[in-house]
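Removed from the display is one protein chain of the complex; every other protein chain stays in position.
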Amino acid sequence: MIKIKHKSTINEDLGFGKNPTQNNQRLLNKDGSSNIKRKGLPFFKPHEAYNSLIFMSWTRFWITISISYIGINIFFAFIYYSLGMEHLNGSVSTEPFKKFLDAFFFSAQTIATVGYGHLSPNGFLTNIVAAFESFLGLLTFALATGLLYGRFSRPNAKIIYSENILVAPYLEGKAYMFRFANLRSNQLIELHVEVLLSINVGEGEKATRRFVPLKLERNTINLLTLSWTVVHPLDEESILYNLSAKELIDGDAEFIIMLKAFDDAFSQTVHSRNSYKANEVVFDAKFEKIINTDKDGIAEIDLAKISDYQVI
Amino acid sequence: MIKIKHKSTINEDLGFGKNPTQNNQRLLNKDGSSNIKRKGLPFFKPHEAYNSLIFMSWTRFWITISISYIGINIFFAFIYYSLGMEHLNGSVSTEPFKKFLDAFFFSAQTIATVGYGHLSPNGFLTNIVAAFESFLGLLTFALATGLLYGRFSRPNAKIIYSENILVAPYLEGKAYMFRFANLRSNQLIELHVEVLLSINVGEGEKATRRFVPLKLERNTINLLTLSWTVVHPLDEESILYNLSAKELIDGDAEFIIMLKAFDDAFSQTVHSRNSYKANEVVFDAKFEKIINTDKDGIAEIDLAKISDYQVI
Amino acid sequence: MIKIKHKSTINEDLGFGKNPTQNNQRLLNKDGSSNIKRKGLPFFKPHEAYNSLIFMSWTRFWITISISYIGINIFFAFIYYSLGMEHLNGSVSTEPFKKFLDAFFFSAQTIATVGYGHLSPNGFLTNIVAAFESFLGLLTFALATGLLYGRFSRPNAKIIYSENILVAPYLEGKAYMFRFANLRSNQLIELHVEVLLSINVGEGEKATRRFVPLKLERNTINLLTLSWTVVHPLDEESILYNLSAKELIDGDAEFIIMLKAFDDAFSQTVHSRNSYKANEVVFDAKFEKIINTDKDGIAEIDLAKISDYQVI
Partner (left out) sequence: MIKIKHKSTINEDLGFGKNPTQNNQRLLNKDGSSNIKRKGLPFFKPHEAYNSLIFMSWTRFWITISISYIGINIFFAFIYYSLGMEHLNGSVSTEPFKKFLDAFFFSAQTIATVGYGHLSPNGFLTNIVAAFESFLGLLTFALATGLLYGRFSRPNAKIIYSENILVAPYLEGKAYMFRFANLRSNQLIELHVEVLLSINVGEGEKATRRFVPLKLERNTINLLTLSWTVVHPLDEESILYNLSAKELIDGDAEFIIMLKAFDDAFSQTVHSRNSYKANEVVFDAKFEKIINTDKDGIAEIDLAKISDYQVI
C-alpha cells in the first residue's frame, strides 16, 4: 500500500477519470493512443471518415481506394451496358461479357478523363452519364489524392523512446530515467515533457487511482539534436522515494509520458505520448553512451542503441 | 431581482456588449454560433464566398457545384452553337436541339479534359474557345475539389454535451454540473473550459445584462479520453448560491460554455461553444454513470448515455 | 513640444527603429502594411514568387496566369512547328500561319491533357515533346490551381474600423475611442488589441520619435459578435491628457492599432493592423448607436454605420 505524501501534488487529472479500478490495464498504449473502449456512437459516422482514412494503414488505404475505383467503374459499366452498347461508338464486341468489359473500360477511360476516343458515347442518356461520370471522377480523384497527400504530409513526431525506464545513479543519489530521440532528421524545437505516475493507492474496496506529476530535473529543452535523457531525481519529496519494484507492480504503476514540440519542417506543434508499466522499470542500471565522435571529430549519435543499458 | 455580490468578477465581456436588453433571446445557439443579425453589409461579398462554401450543408454544396457545372456547360454550348456547328468535327445531328446537345457534350468533354475526340474543334474561334474552356475547366475544377477536400478535412471538434446542466450533490454541498465527451475517436489534449453566466440584474428600465465567469473545480485537463464532468461548486462566493429555478428564469439566465482543445489528429487548436438556458437547468439530479468495465476488464464509455440523469 | 511623463512606458519598440525623423509620413498604411521602401534586394527573388502571387490583386493574378498559359503554348507551338507539321497527324492546313495555329491548338490540347486526338503526334521528337508538355502541364496547372485555392482560402481578418478616432465623453471624463467590427460572418474569438501612439518629442534637431503604448479600458474580449469600441481613458497618467488637436498635429501623432484574434472558421490566428493620423482624430464627438433590436426583438448590428458619429 502506498502513502501519498504530498497531497498538493495529486490534483492533476489526465482525463482518465478518478477511478478506473481494473488492475493491469494499460491506460496509454505504446503508440500514444488511449486504451479505452467507446460505445453508444451513432452507427453512421461521417465525421470519422476523414480521420479513419488518414490514420488507417497504407495497406488498408490502398485496398480501400482501389476497391472504390473498381466498384465505381463496375457501377457505371452496368449503367452504360443497360443503356445499350449501340450508344458506345467503337464497341464491336458481340458476347455479353465482352460488351460489359467494353463498358467497363469506357467507364475507366471516362472517370480518369483519359478519353482515348476509340470508345465514345452517343445518344442523349449515355452522353449525360459520361458527362456526369467525368465530373464525378474529377471530384473523387481529387478527394483521393488530397487524402493521399494528407497522409504523406501529416505532421507527426517520430520519436523513439528507450524500451525501459531505469532507476540509475544520479549525483549522490538515484533517479528514474528514460531517454528518447527524434527518428526524423528534421529539427524539433521548444520541447516540453511531462511525466505522470498513475498508481493505485489504498487496498481492496478503498483503492483509488491517483495521477501524480513527477518533478523533473528539467522540463524543456530548446532543440533536440541528440537524445534527451529525462530525469526524475529520487529525493525525499518524490512519491517514488524508497518504493520497491514489488510495490510498483502491486500498485499497478504506469508512467505516462507527454511530449510536446514544435516541428521546424512542418511549422506546427507536434505531440508524442508514451507509457511505461511497472514491469518495464529496471532497477540499478544505467544507459549506454550513444554519442561518440567519429574519426573526423564530428559528434555522432547511434539511434540503434537508444534502449541499451548496463546493469550495475 | 439578483444582487451581484462580487463586483470584481463581473468585468468579463464576452463580446455581446453590455446591454442586450431583450429577454428570452438565446445569445449563443446550441451549435456555438451567435444569435445576432447583421445588416449594412455590402451586397456583393467576395470575402464570404469561401466561408459560405465551406460551411454550407453538404446538400447545398453539391447542388451549388452541380448547377455551376451544368450552367457553365450550357454557356459554352451556346457559344459553340453560335460559332457554327460545322466547326465541330463529328457532329452529324441535323435538328437544332440535337445540335445544341452535341455542343453541350463537347463542352462537357472539354471542360473535364476527357476529350474523346469523336467531337473535335476546327476553325480558329472554336479552337480558341475550346482551349480557353479546358484552361478554365482545370482551374475551376481544382477550386471545386479544393473546397471539397477543405470541407472534408476541416478540423472541428465534435463534442457532445449533456442536454441539461444539473444541480447535483457535490462533497458536502451542491454544484452545477454538465458533462461532455468527444464524439470523434481522435485525441483531444490540453483542454480548457470556461463557463460564463449571462443574467439580467435589476428590474424594468434599470435592468442590465451581466456576464459572470463561474469558478470551476478545475478548468483544464490534459487528455479527454472518457467524458469530462465540469463542476461549479455552490459555495457562498458563487453568484448562484441559493438562487432558485424561478430566479434563474426571471433573470433570463444563460450558461455560456467555451471549450478549447488541441486536436492531435489535425495538429490544430479547435474550439467548441455551447449554452444552457434557465429552462435547461435540472435541480436535484445527478448524472448516470457512463463508464463501465466490460467482461475483459477494459474500461468502456457509453456515449449514448451522456445526457442521462436521475432525479434524487 | 510634448513632455513624456512616464518614462517607464516608452520602451516599447514597434520595429520602426527609434528615429524615423521625417514628418508627415504614415508609418503604417490603412491596410496594415508598412510604409517603408526597401532596396539592396537581389534582382531575382524566387522567395518572393509565392508571396506576390498570393497577395497580388485578382485582376493581376488572372492576367499573369493567362499570359503564362498563352506564352507556354506559343513556345511549344513553335517547337512543334519547327519539328515539322508532317509529324502532327490530322493537320491539313497548308498556309504557314494556319499550320502554326494547328500546332498551337495541339499544344493547348496537350498541356490541358484534353487530347481530342483529331490532332496527334507521330515521330520520335514530336512524341517526346508532347509527352514532356503533358508532364509539365499537369505540374504547372497544379501549381496554378494551388495558388488559386491558396488565394481563395487564405485566412485573413476582414475588419472594418471606424474612419476616425474620437475624443468622447467617458464616465466622468473623456476618452479616446475607435470601434471596429468583423465584416465576415465567421466567429473571431480571443481578441487582443494593442494601441501605440507614435509621436515626435522635443523640437528641431533634438526631436526623436517615441512609441507609447496606450492603456486601454480592456485589452481582450472573448468573442466578437457585435462591434467592439476600444477605449483609452484620458486620466492624468495618459500622455494624451490635455493634449490639444494642434499639439497632436505638431507632434505628427499616429495611433497604431494591432489586433490579434483566433478565426474559428480557419482554426488559425489572424492579425489586423490599422493606424489613425492626427488629422483623423475628432474631438468632442461620440459614436452613433449601431446595435438595435428588430421587430422580433432580435439584436441586430448595422455595419454600415460603423464610422457614424455625432459632434457634441
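Descriptive notes on the structure:
As written, the chains take the letters A, B and C, and residue 1 is the first residue of each chain.
Here is the rule we go by: a contact is a pair of C-beta atoms (placed from the backbone, for glycine too) under 8 Å apart; a residue touches a chain by one contact, two chains touch by 3 or more.
Since the structure is predicted, the reported quantities are computational estimates derived from the model, not experimental observations.
Contact with the chain that does not appear here is found for just one residue of A:I79, A:I221 or A:A285, A:I221. Within the set C:N73, C:S91, C:S120 or C:Q187, the residue that contacts the chain not displayed is C:S120.
Touching the missing chain, out of A:S33, A:S52 or A:T145, is residue A:T145. Only one of the listed residues, A:F55, A:F78, A:Y170 or A:F262, touches the absent chain: A:F262. Although one chain is not displayed, its contacts with chain B can still be listed: residues 113, 115-117. Where chain A meets the omitted chain, the residues involved are 66, 69, 73, 101, 105, 108-109, 112-118, 141-142, 144-146, 148-149, 152-153, 158, 183-187, 189, 191, 218, 221-226, 228, 262, 264-265, 267-268, 290-291, 293-294, 297-306.
Where chain C meets the chain that is not shown, the touching residues are 11-17, 20-22, 24-25, 32-41, 47-52, 54-55, 89, 110, 113-117, 119-122, 124, 127, 130-131, 134-135, 137-139, 142-143, 146-147, 150, 154-156, 194, 196, 258, 266, 268-271.
Assume only the chains that are shown with their structure count from here on.
For the touching copies chain A and chain B, the fraction of interface residue numbers used by both falls below half; the interface is of the different-residue type. Each chain gets a centre from the mean of its Cα atoms; for chain A and chain B, those two points are 27 Å apart. Under the contact definition stated at the top, the residues of chain A that touch 2 or more other chains are 113, 115-117.
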